[in-house]
Each structure stands twice: as structure tokens, then as C-alpha cells.
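A single protein chain has been omitted from the complex, and every remaining protein chain is retained in its original position.
Up next, chain A:
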């Protein structure tokens, strides 16, 4: 069972309440597809991903990036049971989407970097530690139902 201090809960709620989902979500997904190009394997049906500019202007990536980021809302609202909250999504990623769970960490790292760029020095070491702890719990929960 993951323990969260009052401060950690406040940090997570604060980061997400100040987030522009339509900007950060697509930016994080784009960065992941550019920095770790093998992740493009899951988006063969999305159209042109041939170079960084194509990825950044692809409308399917835009929509999907926003959707993925909103997917984190559930964890923010249920921090004391992220594992249970994501059981269904974990099954989806394993059985339907066939995503290698190692990829979750890659996207999480890209999200951290996008948030750092947005928040600047406001993204203190303590905030970074809390945010990365949160993402690590999410990543673990999403990999939980794989077999």
C-alpha cells in the first residue's frame, strides 16, 4: 500500500490543477515518439509519423496525447487506490493494445521533462520527487495485470 504525506497529495493536486491538458499531453506524447522512436510501433494507424515535424503536427497524436493525460486524472482522484483504479486499463494495455510495459516509464520520463519545462524553477527537487513517485505508482499499476 503506497503511503502519501499531506504535502505529497497537495503537490500532485496542485500540478494537475494548473495543467493545460491540451498542451502538455500532446507535447509529452510527441517527445516520447521522437526521443524513443520504437514507441511509434503502437501508432501505425495514426498516419504520417516520418519525422519530428510530421509527429508534432499530426492531429491524431494531438487528440491521443490529451486523452492519455486525462487518463492520469483517475489516479489523481484515487491516490489511495491507484492499483485498483487502473486494473481495467492495465488489462486493456496488455490484452487489446499489446503495449510493452517498459514503454510506460519512457512516456512518464517525457512527461516529467515537459512539466519541468513548463514550470521552470518552480519544479523544485521536492516536487520532482513527488511527481516521479506518483508516476512510478501509475506505471506499476498499469503493468500489474500483464501475464
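Operating definition for what follows: contacts are C-beta pairs under 8 Å (C-beta built on N, C-alpha and C of every residue); 3 or more make two chains touch, one makes a residue touch a chain; residues count from 1.
Heads up, the rule we're going with is that contacts and distances are computed from a predicted model.
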item: Record-based protein name (UniProt) of the chain missing from this complex, from "Globin domain-containing protein", "Kv channel-interacting protein 4", "creatine kinase" or "Leucine-rich repeat, cysteine-containing subtype"; value: "Globin domain-containing protein"
item: Residue among A:2, A:52 or A:137 touching the omitted chain; value: A:52
item: Chain not shown: contacting residue from A:2, A:68, A:113 or A:137; value: A:113
item: Sites on chain A contacted by the missing partner chain, in the whole complex; value: 30-31, 34-35, 52, 56, 109, 112-114, 116-121, 123, 125-126, 128-129, 132
